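Below is one structure; the comments refer to it alone.
Omission of a single protein chain aside, the complex is shown with its protein chains in their original locations.
Right after this comes subunit A.
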Amino acid sequence: MLVVYTLKLLKWITQMQFFFFLVSGGLVQSCGHIIPESPVLALGSNFTALCILNESCLDFGNIYANQIIWKIKNKVVPKEQYREINRTVSSVTFNDTSSLATPLTCNILADGQIEQNIYGITVTIGLPPEKPKNLSCIVHQKSRLRYPMTCTWNPGRHTFLDTHFRLKYRWPQENFPDCIPKDVNNSCTIDDVQFFVNLEVWVEAANALGKAESDPLVIDPIEIVKPLSPRNLSVNSGILPTVLKLSWENQISIAVMKLKFNIRYRIIGDTNWMQVPPEDTASPRTSFSVQGLRPYTEYVFSIRCMKEDGVGYWSDWSEEKTGVTTEDKPSKGPAIWRIIDASCSPASWTVHLMWKALEPSEASGVILQYEVTVRAKSSLSSPPEKYNVSTTNLTLKLPNGTYEVTVIAHNRVGASPPSVLLIPATPVKNVRTLPKDGKLWVGWTAPNSYVLKYVIEWCLVSNSSDCTIEWQNEPGNIQGTYLKGDIKPFKCYLITVYPLYADGQGSGQSVKAYLQQDRPSKGPTVQTKKVGKAEAVLTWNHLTVDEQNGFIRSYTIFYKTIDGNETAVTVDPSKTEYTLSSLTSDTLYTVRMMAYTDEGGRSGPDFTFTTQKFGKGEIEAIVVPVCLAFLLIVLLGVLFCFNKRDLIKKHIWPIVPDPSKSNIAQWSPQVPAKHNFSSKDQMYPEGSFTDVSVVEIEADDKKSFSEQDLKPFDLLKKEKSTSEGHSSGIGGSSCMSSPRQSVSDSDEGETTQNTSSTVQYSTVVLNGYRDQTPVQVFSRSESTQPLLDSEERSEDHAGGSDSTTQRQQYFKQNGGQDETNTDRPCFERTKQITSANEGDLVGFAQLQISGQSSQLLGLGLEKNTQEAALLGVLQTSTEGQTVRPETVEGNPLSVDEMPKSYLPQTVRQGGYMPQ
């Protein structure tokens, strides 16, 4: 605190202006000072300070005491607290120092207004020390000769001042140096003390405001000793198996202190300590024999000591030492039981004898072997059979009868008392269980006969492990007991009660029980076994015993449609199948199942199924008649067709005129020569074209051309196709022969004759027949050569849905062209082709036909004036059939030039001309 105030003062000094004057010699001297200088004040007391001005300043600075202003920090002290003692002295009084702070400054108003500091002091406020209380001391023995004494006390309230504590002590006529605490203010340790003389001890607390002393503590240090615990503790086995002898060394001289002791011990592994009666160890000693121990048992010992008269403190417990008692003969025989298996033979039993290993406290050593004696009760004269085994079970095959079985356990020292069991003899009745107080109580009704004792046998029923049998004996006069074992909640136990009679044992009666039930750990998983239109058969498996956690009291099936309410059905827990009825057909159902114990239920996973739309036999009832009706109709149709076959044939396959018998067959070869309308014919003499099998007929929606109108064009095709025995039909749209077949046939026929080219192109353009909607243009090449780009485009173009429209437009254009007698694009392309080789020419032909077939038709069909020219273009070569569209471009024919025999009037009229 003082440091804090000092720091504040320094800070204040740097901030303040001081009123100085120079004295002779150049020294600067303050114009005044405050009395007292740096006072230490008790909190709550009153305080008066004087500010004394130097006489020399009166004249020099013209300042007087009435101009003095007192300040605490920067706060002016009220004038009421000032008093002008004389012209150079002013005092200020504080009735309560709690209102004070540091610094307290004396200031003056120079020249009436300018405040200047004269002097300042730090004020330290605190409390006088309180009387230290609760002084107590303890002597901790550190070694055989060193006994430092530590005293502690309550230093009292905080004084806010630097307070010093001193532990003072003395003997009569002997003073010792004070013990000064280090770093603490409430304890101090005197290095060494002497016993058997009273020591007066007290604490003195002192600070600037005073000092205080505690009440003196007058004590002989021997009375406050906490001795060192005995050391070198050893444990030795005694002659008796129940005794261990302890020995130790005391670390304090008997000349200094007589000791008494506490000895504690426990069985190793046990946490509970036992203690030797204190009165047995209340006198000085260095050894003790602990009695009443268990034979062949390892014990842990520890010891402590204190002054014999109980004045002082107990030492700490010594280090722990262990010792083992010697062996003794087993204190009791092993508990024995048996399982009788009579299933092997009607005349004998397989008896499984089993006994429990003795507890260590009962075995009193290492059990080396068990001696089993079986004596037939029916023939006492026969000698008993003895078996020595080291295990805890024995299986014997015995003839049916009553036997006395004894088991004796042997260790190194001796044998245990025999355990006797009679096998076998009326069961108990009404076996029942009841959970009570966290344990499982088993009750039964005793049989009429006298029962020596009961054996309660139980095991935990689990899927994951076998039923490990545990058992316990109970006296024959009771009719109920608690199971002595680790009975777990939520587990199923199978409990069997056997009565033991003097001449054998009764058969057991069993019951299943739970110590505590819980909800099942999971619900049953339901699924459908069969789903119908209005019913569904659900099936599920029972929960395993580990999942049940209790007795399953019922199942509940919940089912609902997607947007419907849930319906619940309770099912007997023994069932594993249930049929839901009154379901809606063709509906998705969600079903789940809950299993309930006494403590509640748990739901299994949802399962969905959809009921069938039709019931059993409904589909058959519909399908069979429909099929029969269909068959009947088909049959009738066939019969009808059969009867009317001629009519149908005539309707489907109209009589096609034989082109060879037509007039055109006689004059057409000469047409190109006669008309000589194409200069290109000269460039390409006959036979330079490969072949052409083109029949192109446009049957637009205007139906301007009938079958009869197109017949002349067919003739060109028929010229080839008819020779093959096939009818290509008009435009290849024969119902008997696909366009492709038609083309192929044509190709086959031609390739054998064509020597100028091995590549055969053919195009069949399908058109509507009669008033039918024309089939889209079919264009196919059997060539293995790569197709021209234009071919691809032409196909696309031909396949377009707007082809008809385009054709129509083209017709109109051609109409225009006809008038202007020009068709530049077509011409130019044709010109290019003329310079190409034969293959290119073939490609061109294909291109023209497939891609711009509408042009051809347009040219040929839109204007009658072009008909003759068109026919010229369709000049047939014996080497092949090729369309030569350039002729259209080069020599558009006038109507007058057209051959009269080519039935121009028929085409124009749109009728059918019979051949």
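Heads up, the rule we're going with is that a residue touches a chain if its C-beta (ideal position, glycine included) is under 8 Å from a C-beta of that chain, and two chains touch if they have at least 3 such contacts; residues count from 1.
Everything that follows uses one rule, which is that contacts and distances are computed from a predicted model.
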item: Hidden subunit of the complex - UniProt protein name among "Anamorsin", "Hydroxymethylglutaryl-CoA lyase, mitochondrial", "Electron transfer flavoprotein-ubiquinone oxidoreductase" or "Ciliary neurotrophic factor"; value: "Ciliary neurotrophic factor"
item: Residue of A:46, A:95 or A:194 touching the missing chain in the full complex; value: A:194
item: Candidate in contact with the missing chain, chosen from A:114, A:145, A:180 or A:588; value: A:145
item: Where the unshown chain meets subunit A, residue by residue; value: 145, 170-174, 192, 194-198, 200, 216, 218, 220, 253, 255-256, 309, 311
